[in-house]
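Dropping the structure in here first, questions after.
Missing here: one protein chain of the complex. Every other protein chain is in place.
Chain nomenclature is as follows: A, B and C, assigned in order of appearance, with residue numbering initiated at 1 for each chain independently.
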Amino acid sequence: MFGFLKGLSVTFGQMTKKKLTLQYPEVKPEWPERFRGIHQFIPEHCIVCNQCARICPTSCISLSGNRDENKKMHIDTYDINFEICILCDLCTEVCPTEAILMTDQFELATYSRDELYKDIHWLYENHVKHGNYQQLQAAKVQAAKEAEEKAKAAETEKATVEASTAGSDKGGDA
Amino acid sequence: MFSWQTQPLTGLNFLGMVIGAVIVLMVVLVVVMYTIYFERKVIGWMQNRIGPNRVGPFGLLQSAADVFKLLLKEDIVPANADRLMFMIAPIIAFVPSFMVLAVIPYTAAHVFTAGLNVGVLYYIALSSISIVGIVLGGWASNNKYSLVGGLRSAAQMISYEIPLGLSILGVIMLSGSLNLNTIVAHQATDRFGWYIIPQIIGFVVFVIAAIAELNRTPFDLPEAESELVAGYFTEYTGFRFAFYMLSEYVYVFAIASLGTTLFLGGWEGPFLPSWLWFALKTSLFIFFLFWVRATMPRIRIDQLMSFAWKVLIPVALFNILLTGALSLIL
Amino acid sequence: MADDKKEDVTEVKSEIKTGSAEAKPTASTKEAAAPTAKPASKVTPAKAAKAPQPPDPRVEQAVKQGEAIKAAIEKKLGADTVEEVTATKDIPILRIASAKWREAVTFLRDDPEQSYNYVELFAGTDYKDYIEVVLYFYSMTHGTYINVKTRTPRDEAIIPSLTPVLPGVNWEEREVYDLLGVTFEGHPDLRRIMMWDGWNGYPLRKDYSDFQNMPQREGEPHS
Partner (left out) sequence: MSTTLRSEEMILNVGPQHPSTHGVFRLVVTLDGEQIVDADPVVGYLHRGTEKLAEGLQYTQIIPYTDRLDYIAAMLNNYALVHTVEHALDLEIPARAEHLRILVMELNRIASHLLFLGTYLLDLGAMSPFLYVFQERERIVQLFNEISGARLTYNYMRVGGVKWDAPPGWIEKVREFVPFMREKVKMYDKLISGNEIFLHRVRGIGVITQEDALQYSLSGINLRSTGIRFDLRKNRTYSIYDQFDFDMVTAENGDCYDRYYIHLEEIRQALNIVEQAAAQIPDGPVLGKVPKLIRIPAGEYYTSIEGARGELGVYIVSDGKDKPYRLKFRRPSFVNLQILRKMLIGQSMANLIAILGAVNIVLGEVDA
């Protein structure tokens, strides 16, 4: 007879527990690192290999590029049609140079359909705003600084070597 | 003590009575709005969520916003519905729920309470008029779901009126009068204390029958969302829908205050002022109704009927027998 | 384009007949690097030239098991019931003449030492010049597992229905009727299950084109 009393005690007990509601518009949920939101695109990395367009199950990626003067391919247009994109992340998987990646932006609702056709500028914009643009820039700056130091270190070390070889020149040209 | 019967019926006195009635109406409307808010908060807490907190500070204006929204909403009358009946039904359901409150002794000075000698009978009689409103609403909106919902609620409320009435008989036998004021007075002086103690069986039957009377879970067959898509008021929109909702919550307040008056000693209590005691006990009763709503699943229609006739009524009759025998011996 | 499909099909039929599971295709990595997919035909001859790889022991064993069941069936239902016995991996495949389809399945279910009483899969496939209906049968008592199939020509595809015998294939038969156009005689209520009744054409057939169901302006006949 007292099954429902046990049930009542459970619900009463829940009253004291911590509440789970997240005040959504003000407080955004923070997503893990692999979260699959809307795409970001880094044109410099792209080698126009067409892998992403071919692997896409709903074929919503269309791109075109051409070969510039020193035989290197570079991308002209890159459009993703977000009406049919299912955010399955196969494109980022096959991309050899990680030109196309995903950000953690998940609010994709728009008022009109043609806003869902994102072109290369919007995707690059998204990269700058939400992608790992900062880390890439920082990495680039870091790499530049290191290269510079290495060069300087190499010169100083070459200079010392010349000094030492000049010193020991008479002892054979080791 | 101030009592309206002793006053001559002059224009001024009549005006006083009308203003008194309007005040009670306003108080009860505010109380009902905050009962709705209280319910959504309590059930929210029980389900690990916050409940309304957007409209106004801590969501206090939420139910006011709801009522206001219902006022503004378009009032649709379905095409081939029975227009006149469709409009009258909510009124028939709504008006008795307010008339019933005239009899409840809120405070010791009970200025606005009609000291009717047949208070309990008045309450029981009026509360069954609402059934007519519900069945009419179900029939008039010309929709299969509403019709089945209306018939179901009629069957349910009628079969639960009887145990409700019988469970109150025990209290009347102890207090000797139907007048709610004297019942509260007797409870103060009774040697066993409040009637909940001697009448514990009657109290349990009263609570179960009260929940069924209000069409609340676990007896909310008429507006079983998952089966009949909101039962008899499926077709109602706008303020007519608000009539039904408000009448349901006014009845929650009315039954809770009746239960407090009959079993928990009404406004009777040691230190605190009388109206505070009444408010505390009533909100305890209301909290129990919401607590049950958050926990229990729904009873099936045929189980509902057999439970009323085969379990509640015999238990209530046994309680009356027991009370009679014991009051002879003791 | 059409002939390319033709050539593929012949190749399909022959290979399915053998049904043997070749060793893993040695798709060399060099081929993957080439950006555009190489035409398939160029690849298959290379494979065929290789010596036919050793028959898979499991398939051998399954075919033997299939032969035994075929003997049992034909003892009961006459010689021409089972048209062919093959196997896929370790499951024997018996192809039964469509006329004897219901009797064979009933026999397989009721016969004590077969007692296949649990249907796992019922599927239809369009093989360009015949439609094949496949039934994966499992015996709860013996724990054995066989694949029973039958064929019917594409244009007037009629197969006796199994629903009176096994109610579990009721909706599967309706789905094969709806998507492949095979009418099952004796089915209690053969209606389209996925598409609405106004749909014409059978989507899962290889020659199905979407334009059969384009919205037509009134008066224009369907293509």
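By our rule, contacts are C-beta pairs under 8 Å (C-beta built on N, C-alpha and C of every residue); 3 or more make two chains touch, one makes a residue touch a chain.
In this text the structure is predicted, and so the values were computed from the model without any measurement.
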Checklist outcome for this item: Touch list for the missing chain, restricted to displayed chains, reads A, B, C
Item to check | Which residue of C:73, C:108, C:166 or C:182 touches the chain not shown here | outcome: C:166
Checklist entry - Residues of chain A in contact with the chain that isn't shown? => result 1-4, 6-7, 10-11, 14, 20, 31-36, 55-57, 86-90, 93, 102
Checklist entry - When the complex is taken as a whole, what residues of chain B touch the one chain not shown? => result 43, 46-49, 144, 148, 217-218, 220, 224-227, 229, 293-303
Checklist outcome for this item: Contact residues on chain C toward the hidden chain run 8-9, 11-12, 15-16, 19-22, 24-25, 27, 29, 31-32, 37, 40, 44, 88-89, 91, 93, 117-121, 123, 125-126, 134, 136, 140, 143, 147, 166-172, 175, 179, 192-196, 203-204
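Simple rule for what comes next: only the chains that are shown with their structure count from here on.
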Item to check | Gap in Å, rounded to a whole number, between the CA centres of chain C and chain B | outcome: 66
Checklist outcome for this item: Between the Cα centroids of chain A and chain B the separation in whole angstrom comes to 61
Item to check | For chain B, residues that touch 2 or more chains besides their own | outcome: none
Checklist entry - So which stretches of chain A touch two or more other chains? => result none
Next on the checklist: For the complex, give me every residue of chain B touching chain A.
Outcome noted: 42, 45-50, 291-292, 294-296
Item to check | Contacting residues of chain A [partner chain B, same complex] | outcome: 4, 7-8, 10-12, 14-15, 17-21
